[in-house]
Every structure is written in C-alpha cells, then in structure tokens.
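Notes follow once the structure below has been shown.
All protein chains but one are shown at their positions in the complex.
So, chain A:
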Amino acid sequence: MTRPFVVLPLILAGLALAGALSGLMIGYVPYGPGAVVSGLLGIGDPVVTAIVREVRLPRTLLALEVGAALGIAGAALQGLLRNPLAEPGLIGVSSSAALGAVVAFHFGLMAWADWALPATAIAGAAVTTLILLLIGRRLPGTLPLILTGIAVSSLAGALTSLALNLAPNPFALNEMVLWLMGSLKDRSMDHVVLALPFLLVGGGILLAMARGLDALTLGEETAQSLGVHLLRQRVGVVTGIALVVGAAVSVSGAIGFVGLVVPHMLRPFVGHQPSRLLLPSALAGAALVVVADTVARVLPTNQEVMVGVVTALLGAPFFLGLVLRSRRMTP
C-alpha cells in the first residue's frame, strides 16, 4: 500500500540526478561522465575542474534548487486553495521579488555589493508576505488571500513597469528585461548558498503542513473538526511558499509554469493526495528546471535563450494537452 509512494520519489530523484549530471556534461565543450566526476573531485585536468566546478556546478545546483522550490510551492498552494489551477505566482510573492530585483537594477545596487540583487528581491517577497499575513489575520478565508495576492501582484507589476519606464540607461533596461524572463546564466556558488537556507526552512514548513492539506480535501469545516487549525495552516503555507519562491525568484528571475504543471502532472500518481504530492513535486520540479536550463544553454541561438522562456514553451503546450486529455474530475 505504501510502496508506490516510496518508489515515485526515488524515480524522480534519479531523474533529477541524471538531469544534473547531463547538465554538468553538456555545454560549449562536452565532457564525459568520467571527466565530470574527476572534475568535481578536483583530480583531473585543471581546466575541466575549473569549468565543471566554477561554471557548470553552481548553475546546475541553482537549477535544482529553483525547480524544487517552484514544484513544492505549487503543490502546497494547490492543496491549500483546493484548486489545480493555483500557481505560486498567484499570491504575489514572485512579482514582488521581481520588483525588488528590478529596483536593484534601477539604482545600480550591484555595483555596491554582489548580493544586493538577491537581497532586495527577498526583501520584496518578505514585504508581500507580511501584507498577506496581516490581511489574512483580519479576514479569514482563502478568497481574501487570493484577492490580496492579485492586488499585490498588479501593484508590483505596475511598479516594475514604472522602473522599466524610467530606466536610467538602455543597458539597465536590457538587463532588467532579460532578468525578468528568468535565467540561471552567470550565477555563482554565492547564489546557491544564499538561497539554500530559505529553501530548507520554507520546504520544512510546507512539509509540516502536509497533513492539514490532506484534511482540507474534505473542506475547511471538516478539516477544522479533525483538529486542523485553519489560520495556522494558512499562515504556515503562505510563509513556506514565500520563503522558497522568494528565494528562487531572487536568484533566477521569474520562471513560469513549473509550479503549475508539475503538481498537476504528478497528482494521479499519488492518488490525488495533497500531502504525498509535496516531495515528488519538489523532485520533479528540480529535474524539469535542470533539463530546461541545459536545453536553454545548448540551443544554437546567437544569444542564450532564457530558461523561463524554455519552461513556458515546453509547459504551455504540454499543459494544454493535459487539459484536453483529462476527463472531468468531479461530477
């Protein structure tokens, strides 16, 4: 009875690992698995070691982190809102993180410190989370949460447009626009380390909320009668999502569709149980982004294609196919 729920995460973890390995192997200069492993261990050719460790490894690790964050956040939000169309961007955390990053570009804060960009992005996500929690405390229910998210998203979107509009110079504008598309290009180990604590804490909070998400399958009142504290559940899920998505957007920009498609794809394999969807969604999200990023790197274009563009290009038709194929779920 419990076996399929162990097998699926193992398969997905294997996929993510294979994706990561191929991400390390594939590039401008392709390496074999042996060269990659000796490069990682630092026992081979110093050039190979430098490329694998300094260039490809941070990027691959970051792709895994970002994908896992988007996957688990999507699964948790869909469970909380009991809606398969929910997406981490819905509650406005991603757009505020993006706004924070654009502000950093606008004022050229990166000249001052390397970590200024992710820091302002995380600050943007944090402000939105506080707004969501304050409003959620005064107005219970999921509808105020969604409406607040939409309002904050549009405000952040408008302010982002304003920052683009008033860009100090064409280079800044170019940087902002490209960043908004979502990319993992030219990231260092600093980014990996910066995002990690947020991902671990946020992911831990979301996993702790898993049982409440299951109870919510029966509606809010029945969940409450089963001992689920609704406010605590909502605060936990929103905080967890804000931490992981805020951190992911801060280091990679906005990468769409992963948080929407991945949980949706895996749901039938876990018996539609929200709690059992969280970990597999994180693993599958990691695998998807690492593969999408490898595809983005090797596409023969004169400028590198942004990974956010790749996930949307792959995700949208796939999602459409799923919608067309799926039968009606509820009577």
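Rule of thumb we're sticking to: contacts are C-beta pairs under 8 Å (C-beta built on N, C-alpha and C of every residue); 3 or more make two chains touch, one makes a residue touch a chain; residues count from 1.
Just so it is clear, contacts and distances are computed from a predicted model.
With the options "Iron complex transport system ATP-binding protein", "Spore maturation protein", "Stage 0 sporulation protein A homolog" or "Hydrogenase expression/formation protein HypD" in hand, the undepicted chain maps to the protein name "Iron complex transport system ATP-binding protein" (source: UniProt). Considering the whole complex, the residue from A:Ile51, A:Ala116 or A:Ala215 that touches the absent chain is A:Ala215. Listed for chain A, the residues touching the missing chain in the whole complex are 2, 82, 208, 211, 214-219, 221-222, 224-230, 267, 271-274, 329-331.
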